[in-house]
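One protein chain is absent from this view; the other protein chains keep their places.
== chain A ==
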Amino acid sequence: MLSEVITGSEGGEGFVLIKDCVQCGGRGLLKSFIKAALLRNETVHVFEFEISQEEMYSGLTDGTSSSLVFHNGYTDPLNWISNEKPFDFSIQSIKSQIDQSKDKESEAKNVILVLDSLSWLLHHIPITDVCQLLQEPKRKESTVKRIIALMHSELHDQGIVGSVSHMANTVVTLSPIPEFTTVNWEVDPYAIGETVQRKKSGKVNREEECYTVQKDFSLIIHHDLHNRKQAIPKPDNTAQVDPAANLTFNLRLSEEERHAKERLSLPFTFSEKKKHSILQPRPGGGKIVYEPDAQDDFDEEDPDDDLDV
């Protein structure tokens, strides 16, 4: 499912959140999102706070980068080195920066907004404002049709992570490959990505996949994870011996014997009529009302504990 989200074939619009952790960073995956968007010839605005422009561009800029707009929040975000205008983190400024470059191109094109990373923004501006920005793709008049954001989930409180995830249409949660795997991979997988996608109809899809990001930022999905889970053998019940196989006495009835058995009336079986009269609720029929007494000795434990029913 991960590759469908990247290519955008399966409801990739809206807000896509990548949650990574210390053991496995999500920037490779983020870059493959960007690469796929560039190949589709879409305009991508990257707001970068964690790595330099060169690092971000490496591997991405082979002639296609004309539609990649880089907003530098990394080199000097707080205006410590130069005297230029400091980077403005507010939502209005992010929006206006997108709009400015759009005017330059004078195209009514839809824009993909990449936030690397959201953690940085969340530390600098209130979460209510961030969520307003993340709400942008849902607005009809907005040009931003898709937001892809990377979040380092360990850096935030559970509540903030929950609130941001609640807003996302698709959440990709990365977790490291467990050590004990014995499967022989062709290429070592990088991490497990759990994709949870919420459709507009309210349907929720969930899938876990192992993936590796290649040098050209294409994705290899290892399907072995799924197989490995299935491969766990289930306890076999078929091996039980038929206890009625070799008996020294007769357990089967012949047809005659069965008739004889059915004709025999057992003690305490009543005729249809008597049964009927007992089953009919009688008007004078009493009800048993039991009020527990102080001296009553109730066993706390289930008295029928040893019964196998």
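By our rule, a contact is a pair of C-beta atoms (placed from the backbone, for glycine too) under 8 Å apart; a residue touches a chain by one contact, two chains touch by 3 or more; residues count from 1.
Keep this in mind: contacts and distances are computed from a predicted model.
Undergrad: Have a look at "GMP reductase", "Elongator complex protein 4", "LAQU0S12e03246g1_1" or "RING-type E3 ubiquitin transferase" and point out the UniProt protein name belonging to the hidden chain.
TA: "Elongator complex protein 4"
Undergrad: Just to verify: which one of A:Thr7, A:Gln53, A:Asn110 or A:Ser163 makes contact with the chain not shown?
TA: Here the residue in touch with the unshown chain is A:Ser163.
Undergrad: Can you tell me which of A:Ser58, A:Gln135 or A:Ser277 touches the chain that was removed from the display?
TA: Considering the complete complex, A:Gln135 is the one touching the chain left out.
Undergrad: Any idea which of A:Cys24, A:Ile51 or A:Ile127 touches the chain not displayed?
TA: A:Ile127
Undergrad: From the list A:Pro178, A:Gly202 or A:Pro292, pick the residue that touches the absent chain.
TA: Hidden-chain contact among the options goes to A:Gly202.
Undergrad: What chain A residues would touch the chain not displayed?
TA: For chain A, the residues touching the absent chain are 91-92, 126-129, 131-132, 135, 138-140, 157-160, 162-163, 166-167, 196, 198, 202-204, 206, 240-244, 251-253, 258, 261, 269, 275, 278-279, 308-309.
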